[in-house]
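Some notes on the structure that comes next.
One protein chain omitted, others in place.
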Amino acid sequence: MLARMTSQPEHYGTIFDLWRKGAPTVWTDYVEHDFVRQLQDGSLSKANFIHYLTQDYLFLIHFSRAWALAVTKAETVEEMQLCAGTVNALIGEEINLHIRICAEAGIDKATLVKAHEATANLAYTRYVLDAGHSGDMVDLLAALAPCVMGYGEIGLRLSQSHHASTYADWITTYGGVDYQRVCKDVGKLIDGACQRRLGDDATISPRWEGLQQRFEMATRLEVGFWQMGLDG
Amino acid sequence: MLARMTSQPEHYGTIFDLWRKGAPTVWTDYVEHDFVRQLQDGSLSKANFIHYLTQDYLFLIHFSRAWALAVTKAETVEEMQLCAGTVNALIGEEINLHIRICAEAGIDKATLVKAHEATANLAYTRYVLDAGHSGDMVDLLAALAPCVMGYGEIGLRLSQSHHASTYADWITTYGGVDYQRVCKDVGKLIDGACQRRLGDDATISPRWEGLQQRFEMATRLEVGFWQMGLDG
Amino acid sequence: MLARMTSQPEHYGTIFDLWRKGAPTVWTDYVEHDFVRQLQDGSLSKANFIHYLTQDYLFLIHFSRAWALAVTKAETVEEMQLCAGTVNALIGEEINLHIRICAEAGIDKATLVKAHEATANLAYTRYVLDAGHSGDMVDLLAALAPCVMGYGEIGLRLSQSHHASTYADWITTYGGVDYQRVCKDVGKLIDGACQRRLGDDATISPRWEGLQQRFEMATRLEVGFWQMGLDG
Partner (left out) sequence: MLARMTSQPEHYGTIFDLWRKGAPTVWTDYVEHDFVRQLQDGSLSKANFIHYLTQDYLFLIHFSRAWALAVTKAETVEEMQLCAGTVNALIGEEINLHIRICAEAGIDKATLVKAHEATANLAYTRYVLDAGHSGDMVDLLAALAPCVMGYGEIGLRLSQSHHASTYADWITTYGGVDYQRVCKDVGKLIDGACQRRLGDDATISPRWEGLQQRFEMATRLEVGFWQMGLDG
């Protein structure tokens, strides 16, 4: 029997916790999506996983661009350094992992590069980029958070639960110490960025509702991404 | 004798008043600059005026771009409409005034277009654009305000004081009803945008100091622009 | 019997013609979509039309932002003026038409503003905005063209064919002289912008294929928008 999924999640930061609690239904739709259940019990078809990985390769390119945009919108050298480190981790390392796994599954890099970007994928990354262009650093961070933290939460929960070996690599990556460290660093970045721009109690800022909505929209787009993975 | 310049300025908006009062020295350096005094008493050389107008033509192009950027960062249709109207007023109308006046002074449009952009000019407009790209709508508005409102304040003061006829056209344009209307509309835009993002008392927002600094920097760059006009 | 839809379309510009011919299948999917057929014969349900109009209201907001972005990326005053005029036409006028028609259908402005943005809608507008942010003016224009010109082509064809009176207002708007003028102006803007950046024969530029792909992707997203209208 699978572990209950509603166990207490890891604490990645004060603001993130508030955003997460502020969007309970869609957050659960995201972190307990059928795609996630099938990753856990190994029932996800290889074809669906490869389809997902291919789209996630394209996703990573634009998600890296969004983190690079964050470098241009940071207000302190420390914020810049953390965002720049994230860009490098994504485009310098994580993307190579995707290329390698896809290669093992018989999809070479040329095929990856030419893959057609699914609408659910395109909608998500361009929404995040536009959050940055239309707003400021915290608008962008609210749109970046669901992907970073959600993968951390899912990875940790699955790695601590019974799971099939089929997708253990994926689970170990996001449940592992390195990725959990990233989530906590990003959580601190968000807390600092909000404190600096919205004050000690961000929830009384007139921007709070809008930020909560951005977080929720990005989470909804994550649900759409999993669904695209299942729909093939 | 010229009217004292320290008379009570027109009220263009609550936030603008606060920003203006928060940067008293540099604001006075701007609105009482020697270039302004020479516009008033007519002692400004024609060569300097034409040099200024030529640079102001290039300024208007990039200032229009900055107002267009504001359209992309607005949060309500009303904000968008006001910014879009301003872009149109600048690039659709005011720029033609510059082309006409320069033509009367013997500078044709081809010459205008090829004019070398002075560093003081470039620094100013690119700073304003970057305020928009790096921040949100109110960051951009804080950088846009000194030019819009300062010209209104100068124009109104000079039009209500004794002034030589030499540059009466310039004085009448910015002191006139239409331009004063623009200043008040922009003042309202700023008040609304700040209220929506910083709350009812913007001065207690942690962003207030940064916004005040942006306003002050843009005002300082206006002083540099006048000085460039005098230095020819 | 409805007029055949494959009649020779209006000429809106040299580059547009090339782009259109370069994406024949998806272009036909767009301009001959079932939604269009139902607009013509009046079989489109009122509910679907209102759903479409509501989403199109949100679309117009972001499409206006994209045209405003074009102002910031233009290279000549003439390019800026045309783009600024388009922003004003969209956000200053066309959007009021939507508000009025929706009001007549019982949807007040407050409801419009709060409408949930469909993924197909969001994907399209953010893709266009990102085309501008990631590339230059012609990248942006290639993504803007399908909406502007496609509505012109559809409107003209339907207005010149037998059509039911139900959606005659819509047909008359886009088939009318004013909107056809817009399409030709935008066509000239595109031709000039490409000539200035890609040379006299844009098709031999190494960027041509990429621009064609942008045009095709934006057209595909238009198809998705119609489908969203039907799916309600």
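Labels for the chains are A, B and C, by order of writing; each one numbers its residues from 1.
FYI, a residue touches a chain if its C-beta (ideal position, glycine included) is under 8 Å from a C-beta of that chain, and two chains touch if they have at least 3 such contacts.
Please read these numbers as outputs of a predicted model, since none were measured by experiment.
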Handout entry: Which residue of A:Asn88, A:Thr172 or A:Thr203 touches the chain not shown here
Key = A:Asn88
Handout entry: Option from B:Leu18, B:Ile50 or B:Leu122 whose C-beta touches the chain left out
Key = B:Leu122
Fill in the blank from the handout: Contact with the hidden chain, among B:Asp41, B:Glu75, B:Asp130 or B:Asp185, goes to B:Asp130
Exercise for the section: Tell me where the left-out chain touches chain C, residue by residue. Expected result: 72-73, 75, 133-136, 139, 195-199, 205-207, 210
Practice task
For chain A, enumerate the residues touching the unshown chain of the complex.
Solution key: 61, 64-66, 68-69, 71-72, 77, 80-81, 83-85, 87-88, 91-92, 95, 113, 129
Problem - Residues from chain B at the interface with the omitted partner, ascending - result: 65, 119-120, 122-123, 126-127, 129-130, 133-134, 221, 224
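We take it that only the chains that are shown with their structure count from here on.
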Handout entry: Reference chain A; chain at largest CA-centroid distance
Key = B
Exercise for the section: Rotation angle, chain A onto chain B: superpose the C-alpha atoms of these two copies and give the value as a multiple of 5 degrees. Expected result: 180
Exercise for the section: Could you please state the distance in Å, as a whole number, between where the Cα atoms of chain A are centred and where those of chain C are centred? Expected result: 32
Exercise for the section: Would you kindly tell me how far, in whole Å, the mean C-alpha position of chain B lies from that of chain A? Expected result: 43
Completion exercise
Chain centres from averaged Cα atoms put chain B and chain C apart, in whole Å, by 35
Completion exercise
Check: chain A positions touching at least 2 other chains come out as 133-134
